[in-house]
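This view holds just a subset of the chains, kept in their places.
Letters A, B and C mark the chains in the order given here, with residues in each chain numbered from 1 onward.
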């Protein structure tokens, strides 16, 4: 399953998403979701259940791309986002 | 693959339409197909032909229309959500005693059943809200 | 809950403050009217739709409770609420409408896996 989060990492939507993750799920953080780049200690980054990615374009537009890189957080481009939607039949958006 | 999109944010008030449009373009570039976009909740405002953004900004309605003409993407708008919010076709305007209207083809007013069908007929349904 | 359920509608917003709750419930009702097996999951602010004491809002605003009370008529019988949501909002079970099924937080991920179609509102 693929989850898409477009709200900040401590929002209701983020908490609900984290509580809904199953082992092997993937997550793409888009729009305000990329604010998670500022929190290397965020519960999502620590969780072993899911692979979580920041959408690079949105990290750039929101000014958090370099901080994401400096924290060694995983970024993906649009084609990587599309790839994840190909690989996961079920896609849930949290907003 | 066949994709479907559900858009629930209004242009200029939410970034959802922009994200959805960007996703649509990328998914088409990868050789996939988009069956349709369903506009629900505040997303119905995407269909308004009365929006007049400043010249240096994208007219979101026109961008959706381009996507329809170039790639045959159906543009369905939830009729109940649209009427409530003042987005009406010529036919609905007449039925509700309005002289003006602001929704035209290729946007189509339709019921929620269309959304359920889109989710069932597509390989992937993705929500932007 | 029956196995291999068809459709899960997730309600995550409170009544009145936005139309997300109401238009989410509309999707559930239409799905049910089309003969689909629909279950509802209430998360976070969505819990406020289930408070039995709620009444009509500001002038002209439509109440939510009549729609909630209509669910059974549409054969929507599984109204699911994680116990953690109740705890987070200091809400007791007896403050909720009849017919709510509590689920354990650890069952929530599985819920999302189990249905063919999921829509988050």
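Everything below uses one rule, namely that a contact is a pair of C-beta atoms (placed from the backbone, for glycine too) under 8 Å apart; a residue touches a chain by one contact, two chains touch by 3 or more.
The structure presented is a predicted model; accordingly, all values stated were derived computationally and were not measured.
K.L.:
Given that a single representative per chain kind is drawn, write out the copy numbers for the whole assembly using the chain labels.
P.N.:
Stoichiometry for the full complex in this file: A x2, B x2, C x2.
Please note the rule applied: only the chains that are shown with their structure count from here on.
K.L.:
What is the distance in Å between the mean C-alpha positions of chain B and chain C?
P.N.:
26
K.L.:
In whole angstrom, how far does the Cα centroid of chain A sit from the Cα centroid of chain B?
P.N.:
26
K.L.:
Enumerate the residues of chain B that touch no fewer than two other chains.
P.N.:
If we look for residues of chain B contacting two or more partner chains, we find 127.
K.L.:
Would you pick out the residues of chain C that each touch at least 2 other chains?
P.N.:
Within chain C, the residues that touch at least two other chains are 120.
K.L.:
Touching chain A in the complex: which residues of chain C?
P.N.:
Touching chain A from chain C are residues 12, 43-45, 82, 84, 105, 108-113, 118, 120.
K.L.:
Provide the residue numbers of chain A that touch chain B in the complex, in ascending order.
P.N.:
Residues of chain A touching chain B: 4, 6, 30-31, 57, 78-79, 81-82, 85-86, 89, 91-93, 95.
K.L.:
Okay, in this complex, where on chain B does chain A touch?
P.N.:
Contact set of chain B toward chain A: 1, 3, 8, 15-16, 19, 22-23, 26-27, 30, 32, 123-129.
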